[in-house]
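A protein chain is absent from this complex, but the other protein chains hold their places.
The first chain written gets the first letter, and so on, giving A and B; residue counts start at 1 in each chain.
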């Protein structure tokens, strides 16, 4: 939120975009949002063998106000959902969400009364990471992919343009129910 | 005083400020203005030091905790209900995800219950039982390592965490080699095991025992005699034997109060009576005693692992009864573990009966005679009991887990009230609650 959002479209903006993207991706601060089994793998990723410090991300922030990445690691229950949303709301912009594991992504094997069937019902998700739980290498892969996404993210008028394009593409896309694919 | 972060609300007990995040100065200011120093702090459910999604509601007077309550259920997954819609074998896939740090104990307790209902306890092959013990003891080591590691991290001792997770990786390597997965294995099945040991596992196990023998003393060097560590842990989280019995606390908490109660000795299952090991105790009733008990238990587990390796004799790992044992012979394919090509060739090409049998067993499963059992195993956290009820169908009628974390967590209030705020963290860490087990 500042000058960069007000720049006119053009090469100045794209240069600023690249610089801002590079800076942002190089210092991502994850908030600890460990819930279940995936949280243990998330901690493992931060510990010695997998060493998330190599990507400048080993410092997990306890407070959401100091974090810009939420790794939702584990199953989200109906009781936890409002808490999760509040933590997300407390994080400053720009912020990103990795939905770690199948339970966070889609409810997974717990298709029942207690579990939210996908954390994207509550917060926008940038990266869906499958696995039950995903291996630390998979989490690091998701984080690197997110870095790429942050690096190429747009600012100001370009961001509005990108959002419009994404919306158009989504409107034109074939609805899931009309896809006749692998199962038919 | 009214700000966006601290809204006042008049109650019968005076003005109550509800603070949601924001400026701590404002909280302090309003606390100074009010006539008493009582503050109710809501810690969690999302807090880096509460050991998972545990919510602690603390009433503090200055630095002293006058009242402590737990809020749980933030990870309630409905696993017990889900089990009722899957067949008996599929149940292991669910129970392994309850207390995700002790998957083998959940599976073993559940499978022992199902086997008791089926009446096939005596037919479980020796090799399967020995391997179950082996896996459970390895699991005990990894669970205690996480307890010590995260407990250290919550104290701010990050080095202990790095050490703990380093050694836990060694155990997980073994799990991955044997079961194919790092966590959530679903490897122990009603009737035996999913698979036999892979080639080379015995050598790796021996190597692991050697490495752990070398690594375990490092925790002693790092923590046991460390004056800061001792000052934080000693006389904190006090719960004596009377309190343990009343609150139903088992496991390291009970043993740190001096009672050598261990189901492996008092009510042996899986042939534990044939292994040589000691039940370590402490008489300090505090967090430090629990730490020492856990450390010593890891040594004893290593002893049992060694005995298991010596005891392993070639043989089947699944009951002979083809109505229960899955016919699959698993093999590692390009896309992960799956049925072996030979087996598929047989059932698809030459034997229609085998195909029908395979199909029936996998889709329908086996029937378990009506009745109920309670089987308990000594998990790293205490008595893990499973109440299994069958109505004679192919699916469990009701499975209830008496999880030790759930029961032990009740002791939190007794351990924390009257102590300092900072000691709450130590006390909770010494209970070692795993919310997946507490909430299920």
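For the reader, a short list of remarks on this structure follows.
Note that a residue touches a chain if its C-beta (ideal position, glycine included) is under 8 Å from a C-beta of that chain, and two chains touch if they have at least 3 such contacts.
Keep this in mind: contacts and distances are computed from a predicted model.
Per the UniProt record, the chain missing from the shown structure is "NADH-quinone oxidoreductase subunit C", taken from the list "NADH-quinone oxidoreductase subunit C", "Sarcosine oxidase subunit gamma family protein", "Aspartate carbamoyltransferase" or "Fumarate reductase iron-sulfur subunit".
Within the whole complex, touches from the chain that is not shown fall on A, B.
Remark: the omitted chain is touched by one listed residue; of B:64, B:123 or B:373 this is B:373. Only one residue from B:41, B:389 or B:421 touches the chain missing from this view: B:389. Screening B:68, B:247 or B:324 against the full complex identifies B:247 as the residue touching the chain left out. Touching residues on chain B toward the chain that is not drawn are 72-73, 76, 78, 80-82, 85-87, 116-117, 119, 245-250, 259, 261, 266-267, 363-365, 370-374, 376, 383, 385, 387, 389, 391-395, 397-398, 400, 402, 406-407, 409-410, 439. Interface residues of chain A facing the missing partner chain: 78-79, 111-114, 117, 176-184.
The rule is simple: only the chains that are shown with their structure count from here on.
Chain A and chain B have centres, each the mean of its CA atoms, that are 29 Å apart. For chain A in complex with chain B, the residues that touch the partner chain are 32-37, 39-41, 43-44, 47-49, 60, 62, 64-65, 74-75, 77, 79-80, 83-84, 87, 90, 109-115, 132-133, 135. Chain B meets chain A in the complex at residues 21, 45-49, 52-53, 73-79, 81-82, 93-94, 97, 100-101, 146, 150, 161-162, 165-166, 168-169, 182-184, 435-436, 439.
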